[in-house]
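We show some of the complex, not the whole, and keep each chain where it was.
Each chain carries a letter (A, B and C) given by its place in the written order, and its residues are counted from 1.
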Amino acid sequence: MSRAGNLSLVSPRIGVVTFPGSLDDRDALRAIRLAGAEPVPLWHGEKWLSDVEAVVLPGGFSYGDYLRCGAIARFSPAMESIIDGARNGMPVLGICNGFQVLCEAHLLPGALIRNDHRKFVCRDQRLRVENADTAWTGCYQQGQEIVVPLKNGEGGYVADQRTLDELEAEGRVVARYVGDNPNGSYRAIAGISNPEGNVVGLMPHPEHAVEELTGPSTDGLAMFSSVLQSLVATA
Amino acid sequence: MTVRQQASVDTVELAAKSPDQPQPFAELGLAKDEYAKIKQILKRRPTSSELAMYSVMWSEHCSYKSSKVHLKQFAEKKPAKASGEKDILLVGMGENAGVVDVGHGLAVTFKIESHNHPSYVEPHQGAATGVGGIVRDILTMGARPIAVMDALRFGAADAPDTARVLPGVVSGVGSYGNCLGLPNIGGELSFDPSYLANPLVNALCVGVLPADGIKLAKADGPGSKVVLFGARTGGDGIGGASVLASASFESEGERKRPAVQVGDPFAEKVLIECCLEIFAADLVTGIQDLGAAGLSCATTELAAAGTGGMDVDLDLAPLRDESLVPEEILMSESQERMMAVVAPDKLEAFLAICTKWDVNATVIGTVTDTGRLVMRWHGQQIVDVPPRTLAHDGPVYQRPIRRPYDQDALNGEHGNGLPRPKNGDQLRAAALALIGSPNLADKSWVTDQYDRYVLGNTVLAQPEDAGMIRLTEDGPPLGIALSVDGNGRYTRLDPYAGAQLALAEAYRNVATTGARPLAVTNCLNFGSPEDPAVMWQFSEAVRGLADGCQQLGIPVTGGNVSFYNQTGNTAILPTPVVGVLGVIDDVAKRTPMALNGDGAQLYLLGETADEFGGSEWAHVVHGFLGGRPPKVNLGREKLLADVLIQASADGLVEAAHDVSDGGLFVAVAEACLRGTSGVRLEVPDGADPFVFLFSESAGRAVVAVTRSQEAALVELCTASKLPAQRIGMVDVLESAIEVLGQFRLPTSELRTAWAATLPALFG
Amino acid sequence: MARVVVDVVMKPEILDPQGQAILGALTRLGIEGVNSVSQGKHFELDVDDDLDDDTLTTLADTLLANPVIEDFTIHR
């Protein structure tokens, strides 16, 4: 991207968008820092993305999750630039509410609906990485099982059969729940990508599993190292 | 909508001219002599707006008129600090929340508050707005809220109404806290038939701020602007004002006012970020949240604590419902509102930040030095009062106190005759019954609905003994720990001891994680203060708590009183809920509760006596309440805490868990189920297995210590003169708790009994 | 079998944060001419023809709506 020339000298800048009601923005910034990149806070109202090379849409309840999760946030000025960037190959990770925003913005297919048990659920969740080839999963092994927090009220991934089959066939199911399906997601899908693999949406929270002291594991860190690696590789 | 008749607004002028006009003071909850006192203060009858303000400000809820005389013990018995020691209490009782200095330039503020009755009427919204209210109190001190906790009590677990109230309360606490991005790090959940139509929903919030960044509720500097910001004012929580409205607006027809306040956590989240940006830029001289008594309270308290006067133009208050009359605007309890006092040269910057966050902000008045709070409506003066008379000089009652007639009988029925388990099989059955009983069963059905990870600083959360939060990421590894505890049955048996036992348990829980207890908050949930027997319970509990805090050397920084928790003449179990805050210098050294390490030796610190009064065993197995609660020994609690803190700092113990409800067996089972190992327990020589396993003697904890540290731990206990006894070991190959010579209980069976209860009840 | 529709709306005097948020979004989207929005629930039920009105009302009152804060209308 624009700063590719001197990437080997400076660490890549990765942005985290704060929408009104974003909650895990600080956590995402921390995870980016711990992975060795330069975290850059972005404000939803600014179209200018401050020269970042990748973007994380964090978890939370943007606009209170009123109407539908992510439905209102996707119309922000920052999202316009992110949609353009994503179409041009910029890595974008949407976590939880960020995943919902990506679906609402049609950067990813399908939608996320109320958990089948209709309760918010917060727990340490085991996942299987089904595709270690995206911009955000390169540092994992194919099939690796990881444990990261899951916390959502509307995390049930749904799409029509054709879309689901297509996602499976193209290897775009990035992560799947192992064990009990925590929210009724179709085919136990925890995360998916676009066909190019630069845009990934994930319901569980890798940014909450980056420190021994505060997370159930440090399995989430590789998600952020992955994008760093992919940015440096394409530099 | 009917057109309002402006002419009928009751003005100061009118009030002076019509001294004998009858006013509905009794309907507003004011006593005859209280009304007379208002007239005496104003030297005329109050206008209906003034009457509205006095009625809410002088209500039990806002004025603490029945509890004040007792609560002052918390200040009078404030622990003396050793010479040369600096006072950690930066702000004490009386402000929105107390503030304690935790060192390194940081301060922490915390408080617990009840939202009991609203949670019975509409469980989800009642609990949600309870969380919202306490979070605003913490924010108001200038702090960033960093965690919440919730202490909950419901009627019998299998009562039909509990199935309505509990899920709603839990989803309300969860949705509001989760949406604000505040980790829920602990709380309480228990059941007793006395809470059936009187559930207790006590919410705690803790925040962190720079020690020199404390904000206070005062309107200083004549000429400063009074800004109302956040949500618009609607007709929420003003049922009482209807008598005023109907008195002055005969032609109004039927007026609809909401019976329930609906919370908007999104609005509050935005308000928090907006306020923190405003604080960081140092743009306010004073700030107050709008809680109970809304604008009446915010304006009078700000004015009373500041230069002394304020002029307010009530027409400027942004309304959600244009049909509101001044009396209603003044009493409205609409959520998510704040009031700030801003110097004129800072106003523009203040409003710019509000605009950035899409927060509605309106200047509605000016600070004056007249000593009067004056309000106008449609150009007419409707309020002219000395603000102190509302905020501070409310009525104070010394309510009659009488020991309950049945107290002696209750204490006399010691229950020593209750049949006890006699052999291994019977002990095993009792163990299973206890671990699966609603009060002791796995609480994850509740706590899994709460986000405990957000903000990324949660070091410990439920089901650990205390929640623990890291305070800084780049500074020193400083952390705080918090626990809330209460036991209505103990308090019923002996309110003085019951309050101290609640304090002791919270104190012990904090120390168990390795943190040093520092300060106390409390929420006192009782029946009607007009019942002398309830008032006796209350006064004894307060005395016990104040004495206890003095002995333990930790000050009470604030709290909340909730009276009238009763159905007909039957009050709830008296329930003081105590929150203790502690600090830990290095969060990496915290002691968790899970038993994992193979070969670790289990030690019981403290002593076990035959104490079953008010116990879970008596409650679960025999449905019995009588006798005396466990003996309180605060000196011993202090010793135990010192050892636990030292052991954590020196890295002597792998795990620790306090012993409380259900006794030693339940403590060991909880620690075992939190980890992955089995446990072998040995009943000490000469001990009665039943007493050893299930007695609820206070002042005890179980610790797991590796062989290499065992000698050091024993030495520490000996040096401290704290009894310590080896009671067994952790065994990774074993998948059971085996009580040698008595019974063996596979962890799978134990886990099933423990985990199945709440899902079976609540879905 | 008959189709019954039950619409549930917030009582007018109760705060409707969702409606507020949607109205705000409309402004940002540049859509003009909408002065207020409120969000409620819309239930569609397939019921036996002989299900009586009283049962329907009980059902709406206890399960579909929260009468403390919501009003409902049944369209049969």
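Before moving on, here are some points about what is shown:
In this section, contacts are C-beta pairs under 8 Å (C-beta built on N, C-alpha and C of every residue); 3 or more make two chains touch, one makes a residue touch a chain.
If you're wondering where the values come from, they're calculated on a predicted model, not measured in any experiment.
You only see one copy of each chain, but the structure file as a whole lists A x1, B x1, C x2.
Operating definition for what follows: only the chains that are shown with their structure count from here on.
For chain A, the set of residues that touch two or more other chains comprises 63-64, 66. Within chain B, contacts with two or more other chains are made by residues 264, 266-267, 358. The part of chain C that touches chain A in the complex is made up of residues 17-18, 21-22, 24-25, 28-29, 39. Here chain B touches chain C in the complex through residues 121-122, 125, 231, 234-236, 256-262, 264, 266-267, 320-321, 334-335, 358, going by the rule given at the top. Interface residues of chain A facing chain B in the complex, by the touch rule stated above, are 20-21, 23-24, 26-27, 30, 45, 59-61, 63-66, 119-123, 149, 151, 153, 205, 207-208, 210-211, 213-215.
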